[in-house]
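Shown here: the complex without one of its protein chains, the others still in place.
The block that comes next holds chain A.
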Amino acid sequence: MGSKETKNTSRRDFLIKGAGAAALGAGAFAISQVPLLEKLASANEDTVKDLLPFPELIESDEIIIRMQNDVRRALKKPLNEIQWIMVIDLKKCVGCSSCTVACVSENVLPPGVVYRPVIEEEIGTFPNVTKKFTPRPCMQCEHPPCTKVCPIGATYKSEDGIVAIDYDKCIGCRYCITACPYGARTFDWGEYHTENTPEIMQYEKEPNYEYGVERVREKKNSPIGNARKCHFCKHRLHKGMLSMCVTTCIGRATYIGDKNDPESLVAELIASPRVMRLKEELGTEPNVYYLT
């Protein structure tokens, strides 16, 4: 019994003495550092004085605001006077695929249906190697080969230049998919990302609002069994919002607007010598411009 008490006392003493020593040490260190801290504080005051006032908007936000204004200005015109185009700056694209993911989320896309894949290309050989990222939305061609071949006219060029699909009309013959030189059309095979798991997740049963119509993907119902494609988020544009891929682009590499508006950002951008379009030789007159 007596020996146990002696043991406890000695541990307590040790702890008290140790804590005291540590506090003394820390205090001594702080005192020794005071002149250095004073120096640092005064240097910071000088630096802050040299800086410009904080801007209200950063550059990329200005672009977004400008594009939104472009869209709103375009919507004031009759539809047939609008020509939506997309400009993609390949030098700015970092290949993050946030546009692809945002598009999948916005349009509740199933497996295999990808409206805006980002094509990765490795150029050169070691040690001179670089990667090129090319987002590939639908080109919304001026002379679309897909609308020409559709046996029932379910896909058509709408007044504002966007190539649309009437899901309730499409019979799913896949002729348009075959005819698109850009591989921009895919077929909805009726699959789910979470198929063959205990439960199909709720996010796959959420409605999408493509072409301004609320639809839930259900077996046997459109858009299952239909051809599907990018429509520049027509439903968003018509509400004055930017396409989802434009909004989420972290490199601010994607622009949208009305080509017929000379004041729009896109009209400005396509006047660049860096502009090129995919497979122009086919005479499709794509409405997606790339800045190389």
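In this section, a residue touches a chain if its C-beta (ideal position, glycine included) is under 8 Å from a C-beta of that chain, and two chains touch if they have at least 3 such contacts; residues count from 1.
As a convention for this text, contacts and distances are computed from a predicted model.
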Protein that the absent chain corresponds to, by UniProt name, given "Molybdopterin oxidoreductase membrane subunit", "OB-fold protein", "Transport permease protein" or "Ectoine/hydroxyectoine ABC transporter ATP-binding protein EhuA": "Molybdopterin oxidoreductase membrane subunit"
Full-complex contact with the absent chain, from A:Pro78, A:Pro127, A:Gly153 or A:Pro273: A:Gly153
Per the touch definition above, residue among A:Asn107, A:Ser222 or A:Thr254 touching the missing chain: A:Ser222
Full-complex contact with the absent chain, from A:Tyr182, A:Phe232 or A:Tyr255: A:Tyr182
Contacts of chain A with the absent chain, listed as residue ranges: 100, 111-114, 117-121, 136, 145, 147-154, 169-175, 177-183, 186-191, 219-220, 222, 224-227, 278, 282
